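Handing you a structure now.
One chain of protein is taken out of this complex; the other chains stay put.
Letters are used for the chains, namely A and B, taken in the order the chains are written, and counting of residues starts over at 1 for each.
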Amino acid sequence: MTTATHASNPIGFSLTDEQKQLQETARKFAAEVIRPVAPHHDRTEEFPEKVLRKAHELGLINLIIPEQYGGLGLSAVDGVVMTEEAAWGCAGMATSIMANDLALSPIVLDASEEQKEEWLPKFTKEYRLASFCLSEPGAGSDVAGMTTTARRDGDYYILNGAKQWITNATYADQFTVFATLDKSQRHKALAAFIVPRDTPGITVGKPEDKMGQRASNTAPVIFEDVKVPVRNRIGEEGQGFMIAMRTLDKSRPMVAALCVGLARAAMEYAMDYANERKQFNQPIANFQAIQFLIANMAMKTEASRLLTWQAAWALDAGIRSTLYSSYAKSFAADTCMEVTTDAVQVYGGYGYTKEYPVEKLMRDAKLMQIYEGTAQVQRMVIARELLSKR
Amino acid sequence: MAKILVVAEQYLGQLRSATLSAVSAARAAAEKTGGDYAILVLGSNVGEVADKLTGYGASKVLVADNPVLERYLAESYGKVVADVAKAEGAELVLMTSTTTGKDLLPRVAARLGAGMASDITEVLGAKAFKRPMFAGNVIASVEVTTPVVVASVRGTAYSPAEATGGASAKETVSADPGTPKTKFVSFDETKSDRPGLTEARIVVSGGRGTKGDFKPIEQLADALGAAMGASRAAVDAGWVPNDMQVGQTGKVVAPELYIAVGISGAIQHWAGMKDSKVIVAINKDGEAPIFQGADYGLIGDLFKVVPELVDEFKKAGVGA
Partner (left out) sequence: MKILVTAKRLMDPETKIKLKKDNSGVDLEGVKFVVNPFDENAIEEALRLKEKHGGEVVVVSIGKPEVVEQIRTGLAMGGDRGIHVNADGEIDSDAVARILAKLVEEEKPDLVLMGKQAVDDDSSQAGQLLAEYLGWGQACFASKVEVNGTTATVTREVDGGLETLELQLPALVTADLRLNEPRYASLPGIMKAKKKEVKEVTPASLGVDVAPKVKVTGVTVPPARSAGKKVESVQELVQMLKTEAKVL
């Protein structure tokens, strides 16, 4: 829907009335539902199930499910606009809210018609969570180095191995699992599978005690002789790597939007505090040193947003978006780390205490440079893409 | 020379004291324009109310007495006020902007083809006023362009008129209330031993900082004979009933002393109490915006500070 707008308006930064409404709903939800409970979930690491259920009720979860499978047929631009708002409320909860999209992306992008009919509509009908199982204890950035194996046995595959850093794993009803059919063949031998939670042999380990984004649940998932029907395989054998990469291309603008929302929250807190806090008989906002910090926060946050919108626009326009997605994700992640750190600086000693909201944002931000492709991997992708064309 | 008509408010034969703010505004307007003001009392068995009002310097006190007017209804009251205003040739109709004033005056304006200024805080001329907008964050000067003008008067902007002595003439006027389509069913009065929020000389309000425990607020209010209020956060949390809310969306108060306890001081709260003569803030967060406008700020844990304060007031022998 937004694709058309963009095609007829190749460089435009305005949102449609409808996008403004989607943004407004997400903004209200973030302000009234997410933010008030964010400190509690940060402190206790309790899973924000109430928030997620309410998000589901309003349609804020499963943004990527197309209309014919019960979804809303939203564009990537719609998605990033709303994700920014959710993350402004709490980055950890935004990560949990987004997790279904990540896990369902391989199905939306590469599954057969029958598989889509079977696995997608139930997510919009009822509250269900899904987890994307790619990373492993020994295979983070090196996806092709994974050791979770899938062995064909008649009409089944037998899965064995351990996945690490799996968002929402403890509460997931369904997993999208990547496994290798032959370790020696690396990325050529990967395949993707839809695995219901109640399949025997699945154990979800103890959730991680994380530095930030503590509202989101992150846990290891162990597969021991897990029997998965062949009809649950997404795409062909050997297409797993491509499916994972296509999914990550699609999700990176969303992750970038999450960074923008987080940075914006920190910037707003910093500006309000700078206006409020008095030193030398005047608000510290009067001091150039503070003004420069604020100006830098604003410029970089805005630049991150533009890169994010560009990447989403490319996705909607069907343009190969790897480069745009990586630009957006890496720049926005570095920006939100910097902006949240500077926000703590503006708050001074108070900012370093848990009485004030900015130290949480700084802890939340660090994860953005690590998950869904580290800052370093993004740069490798960018350099490789660019250099290979010269 | 403006002819001014003040609409008095009474409830079952009892004068509502808010009426006297409109009388003050009428005096100010009469002085500005060289006119005079009459007071209209309407209801059933309102003779005593009318007698009382003869001592307030009005050119006359008009009495519309009719059993049908026993209970206030916008339709019947609107018709009677408009009829009297027309018959008297009133150019300016004033009433205090209580919930009844707000409910009634626009209907009067519609009947008179008059423009109406709501909640005026200052009379600039016969047709020009100042009034707050945007929750009191803006003061607008407004001009009414119609021959007849209707205005509701913000009670906190005009202190109640003092009796001047003398005796205005009483005059009975005909009152045809028409046939209202609305029926009065019941009135459920809020009962409280404390003074009403909008009339109290001292108001003690509690907010989010109480964490739902309003006992300290109650004790302090009792010690001072004060009314009890609350911030929207406390009301929204369900800790106290709605009618205790002070703020833009609640009650607007202007007591001599307002004590805000555990209230951060959001814009919406300020809108309800910023015209208080003296504001005291007690909050454990020294950066809370409430301190930016409070006359006296005390940083501290309310659960410790307030009981001490109650003792200190008792020692000092103040309050009730």
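Criterion: a contact is a pair of C-beta atoms (placed from the backbone, for glycine too) under 8 Å apart; a residue touches a chain by one contact, two chains touch by 3 or more.
In this text, all values refer to a predicted model and were calculated from it rather than measured experimentally.
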item: Which of B:68, B:173 or B:299 contacts the chain that the document leaves out; value: B:299
item: Touching residue (missing chain; options B:142, B:173 or B:237); value: B:142
item: Touch residues of chain A, complete complex, unshown partner; value: 17-18, 20-22, 24-25, 28-29, 57-60, 72-74
item: Touch residues of chain B, complete complex, unshown partner; value: 11, 18, 73-75, 78, 98-100, 102-107, 109-111, 114-119, 128, 132-146, 180-190, 196, 198, 202, 242-243, 248-249, 256-257, 267-268, 274, 277-280, 286, 291-299, 305, 308-309, 312-313, 316, 318-319
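We take it that only the chains that are shown with their structure count from here on.
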item: Distance from chain B to chain A - Cα centre to Cα centre, in angstrom; value: 53
item: Chain A residues within the chain B interface of the complex; value: 276-277, 350
item: For the chain B and chain A complex, residues of the former touching the latter; value: 287, 289, 292
